[in-house]
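Removed from the display is one protein chain of the complex; every other protein chain stays in position.
Note that the chains are named A and B in the order they appear, and that numbering of residues resets to 1 at the start of each chain.
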Amino acid sequence: MVEFDIKPIRVTNEELIENRFSNILKGNHACAGCGGTLAMRIISKAFGRNVIYVIPASCSSVRQGFIPKSAMACPVFNTAFASAAAVASGIAAALKYQGRDDVVPVVRAGDGGTVDIGLATLSGAAERQTNMIYVCYDNEEYGNTGYQRSGATPPGARTTTTPIKGKREFKKPVPVLMADHGVPYVATASIGYVPDMYKKAYRARRQIKNGFRYIHVHFTCPPGRGTDPRDCVGLAKLAVDTGLRPLYEVINGKRYLNGISKKQYLEPDKYMKPVEEYLKYQRRYRGYTEEDVELLNRYRDRYRDLIKRHVKYTNPELEEI
Amino acid sequence: MSRIPEGIDLEGREERKKRVKEMFLPRGYPSEGVAGKTGSRRTMKPVIDYNKCIGCGQCIIHCPEGVIDFEIRYKELPNGRKLKQRIPKIDYDYCKGCLVCVSVCPVKAINAEIEVK
Partner (left out) sequence: MTEYKVLSGSDAVARGVRLSRVGVIAAYPITPQTHIIERLAERIEAGEYNAQFIPVESEHSAMSAVIGASLTGVRAFTATASQGLLYMIEMLYRAAGARAPLVLALANRTLGPPRNIRAERTDLMATRDTGFLIFFAKNNQEALDMVIQAYKVAENRDVLMPALVSLEGFILTHTYAGVKIPDQEIVDEFLPPYKPPVYLDPKRPLTMGNPMPPNMHHEYRIDFHKRLLNAKELIKKAAKEREKLTGRFTGDLIETYMLEDADVVLVSMGTIAEEMEVAVDKLREDGIKAGSLRVRVFRPFPEEEIRELLAGRKHVFVFTRSLSPGSVGNGGQLAMEIKASLYELGDDEKPKIHDVLVGLGGKDVPYSDLVKIVKGVI
């Protein structure tokens, strides 16, 4: 595996504010309060200019607007739902052939395009250690087609295809799966913690310069969740604070929990907020039952175990950098 | 802020656009406002109270659309030193009125008002 120097990254607010660069331009077609636009904007600051975006069918293919214009300020290829990581593999190979090693392909896919229809493609590109960055923008549903259930929908959530009882199954632990591919970098991020998200994107682009890098970003989609658009950031933060969406990085096989998630891991009783706090703001959980809460708690524990197994295996001290 | 980033090769851009049009290639070029002036569809309007604003920049960071730009001003302090101040400015042409800025402002300096057209 590639060895590299990992240095802590400090992100100041100054940096985030004064970096005016963005790949997504204003006046686009996204809904008001779309957390995905926020994530794209922040992540593009960290990635910089030398990227080629690959976007499979998702909300993001729509927000770009109509030809001959586009709301994207970087080169983009819009591709079929299941094909993104493979298209990026082709771009990576072409860049290598041309000797343009300052440019990196970036996939910007939704959760459906990542954990469901595109999973084989994603896994293939990771297994080949393709030089690319894959960012999954997880709104926990098929947003573009009207908020249906996806493999990333959490238990208990009502969607347009699980409208009455809500989803009964767990969310697919794809970041864990990606870490098991032995790629140099895997991270989970949330728009509730913007500096942390920026830091991870920065690390993926500037510190780890080679190999397959995967970032899983959780964000809120107001129409899909049935929430007030203004809560978009606050809710994402609650998802982390209730322990449902732990923030961690796996660098070269070693797992590091970040910030609040680390504290929750060490002292769950003290730092883990009850899941109900997160549920009550969302229409997709309206009238949630005891059973739903129990299911979510079980899901949370299981996810913790998954991480624990990994942590024990690689890095017992749980140090954070 | 969202604007066409610096450093891109604008030279020959019109020429390339023309070529693409002639060849009828399905290609789009970076432009602001692909969905028109998105501000016109707003029902609520964020208004910054500059008396309360401390220039922390949280709204600038968290605005999904990136429509809050800022100006830097230096305020003369009694001891003669200059204090750097950031003055946020909302671009109402494109602000979608989601009010995320209102929710993240630590000092409640942004008010949500009903949009009157």
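Worth pointing out:
Keep in mind that, in the parts below, contacts are C-beta pairs under 8 Å (C-beta built on N, C-alpha and C of every residue); 3 or more make two chains touch, one makes a residue touch a chain.
Only a predicted model underlies this, so the values are computations on that prediction, with no experimental measurement involved.
Of the candidate positions A:Leu16, A:Cys59, A:Met72 or A:Ile215, contact with the unshown chain belongs to A:Met72. The omitted chain makes contact with just one of the residues A:Arg20, A:Arg49 or A:Lys308: A:Arg49. In the complete assembly, the contact with the undisplayed chain comes from A:Gly90, out of A:Gly90, A:Pro223 or A:Gly259.
On the side of chain A, touch with the chain left out of the figure occurs at residues 49-52, 54, 61-62, 64-67, 70, 72-80, 82-91, 93-98, 103, 105, 120-121, 123-124, 127-128. Touching the omitted chain from chain B are residues 7-9, 13, 16, 19-20, 23-30.
As a convention for this text, only the chains that are shown with their structure count from here on.
Residues of chain B that touch chain A in their complex: 1-5, 7-8, 17, 20-21, 26-38, 42, 56-58, 60-67, 69-70, 86, 91, 93-94, 96-100, 102-104, 112.
Partner chain B is touched in their complex by these residues of chain A: 13-14, 16-17, 20-35, 37-38, 41-42, 49, 64-73, 194, 222, 228-234.
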